[in-house]
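Excluded from the complex is one protein chain; the other protein chains are retained at their positions.
For reference, chains read A and B in written order, and residue numbers begin at 1 within each chain.
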Amino acid sequence: MAIRWFYYAAPQNFYALAGRLWPWLAALATALGVAGLWVGFALAPEDAQQGEGYRIIFVHVPVSWMSMVIYLAMAFWSILGLTFNTRLSGMMTRALAPSGAMFTFLSLWTGALWGKPMWGTWWVWDARLTSELILFFLYLGYIALTSAIDDVRRADRAGALIAIVGAINVPIIYFSVKWWNTLHQGASVSLTRSPSMAQLMLWGMLLMALSFWVYTLAIVTYRVRSLILERERHTAWVQALPEVSGAKK
Amino acid sequence: MNIFFTVVWRDLRLAMRRKAEVLNSVFFFVVVAALFPLAIGPEPETLRHIGPGVLWVGALLATMLGLSRMFESDLRDGSLEHMLLSPHSLGLMVLGKITAHWLLCGVPLVILAPILGLQFDLSPQALSMLCLSLLLGTPVLSCVGAIGAALTLGVRGGGILISLLVLPLYVPVLVFGAGAVQALESGVGAQAHVSILLAMLLPALFFSPWACSVGLRIALE
Partner (left out) sequence: MNTLSLQVLQASVQRAGRQLFAPVSFELQAGQALHLQGENGSGKTSLLRALCGLSPLSQGVVNWCGEPLPEARQAFGKDVFYLGHALGLKDELSALENLQAACAIAAQRLDTDAAVRALQAQGLRKRMHLPLRVLSQGQKRRVALARLQVSAARLWLLDEPWVALDQAAQSALSDMLQTHVVQGGLLLFTSHQAQDLGDAVSVLRLQP
């Protein structure tokens, strides 16, 4: 089993695997997404308190989950990359970052869209919202740092370090903001306390979460392929690829 | 251990001969603290309320200003390479640089804060808590900022980039630092805040030199 993993650590082998995988992942993500949206918007009943507006929870909660999961994944690949010095780790982290930033942004945006009808305001310094905002800055920081450094290897390793340092900080940030928030007795609304969620609602959220997760896998796989092509463009195997040699004609 | 003091003394000596840079952060702090009352209005009640926050943000921004310079001159003239080649522990040398940075940037802020705090009509207890929170918080700011400085060495857009990298990491320090003063004023008591600031300081002192060494080696490859 260990041998198989190290086999795919080589960009050339991963490229082939990724090429076979991503269409299936994309299809699966679409299917799950459609199912989830159907459950969430067509099947699930109206909420007693919030009416129809609560349905945004089917997007909001899954994207928030994803924003945090992706950051953890980035930290994981970063640790791997700094320890084993593999090229693929840096590419995976870089491929994850834009999706993570997107999900974080969506989380903030859908949160605001939900907040307006709920609390009458677009923004509230709720512990979760605030730490989500800071997470967004962490993503932006990583993307900015890796874009600003010209040398690819140095950019990867510097980005890995900041991702790890940031990951250590995420619980600290959340805790400190929660502390700050409770001390201020500000927003008394909590976003996800749902005492007994209807079965259907839960299923809707889970389906959407799975859909986003598979979507992330698909798009990261696809992005890594592009990164591999870009970085390994001088090697013989890339030059020999049909999509590369064909384009040259 | 000797190398730690050598590096601290070296950096202090260098800064003393380049005074303009040192005064930069301090001046900024004073300006921020002076401008806020002018912008917000002289009502003592309001000022007392925002004072600790404003001063803490001012201290934070003033520290951020000086971060890009931490390793820059050593990189430019090649001394940084010699530090990396040295048989001494790089972490210890980096800790020396961080300490020097704090002595030049953080300590003046701690000393000036109570004076500037008078503008905000803060009570003596609030002023001393402000001092204490800054005393515990500014070293963390220097430590964490050094990591950002090491990673962005020689990279274009350095100043803004460092700020973006370091800002999320500064938030907990800000929250508990400014929060300590507010907790004291509201009667809740600031022991918890001070303990947490300490709890942030000790790991920062241990972890940051190591992270900076890794960052410096990456930057100089």
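One rule holds in what follows: contacts are C-beta pairs under 8 Å (C-beta built on N, C-alpha and C of every residue); 3 or more make two chains touch, one makes a residue touch a chain.
Just so we're clear, the structure is a prediction, and the values are computed from it rather than from any experiment.
*Asks:* May I ask you to list the residues on chain B that touch the chain which is not drawn?
*Replies:* Within chain B, the residues that touch the unshown chain are 3, 6-7, 10, 13-14, 17-18, 73, 76-79, 81-88, 93, 220-221.
*Asks:* Touching the absent chain: which residues on chain A qualify?
*Replies:* The missing chain touches chain A at positions 151-152, 231-232, 234.
By our rule, only the chains that are shown with their structure count from here on.
*Asks:* How many Å are there between the centre of chain A and the centre of chain B, using C-alpha atoms for each centre?
*Replies:* 32
*Asks:* Sort out for me which residues of chain A touch chain B in the complex.
*Replies:* Within the complex, chain A contacts chain B at residues 82, 134-135, 137-138, 140-141, 144-145, 148-149, 151, 153-154, 157-158, 161-162, 165-166, 169, 172-173, 175-177, 179-180, 183.
*Asks:* Write out the stretch or stretches of chain B touching chain A in their complex.
*Replies:* Residues in contact with chain A: 147-148, 151-152, 155-157, 161, 164-165, 167-169, 171-172, 175-176, 179, 182-183, 188, 196, 200, 211, 214-215, 218-219, 221.
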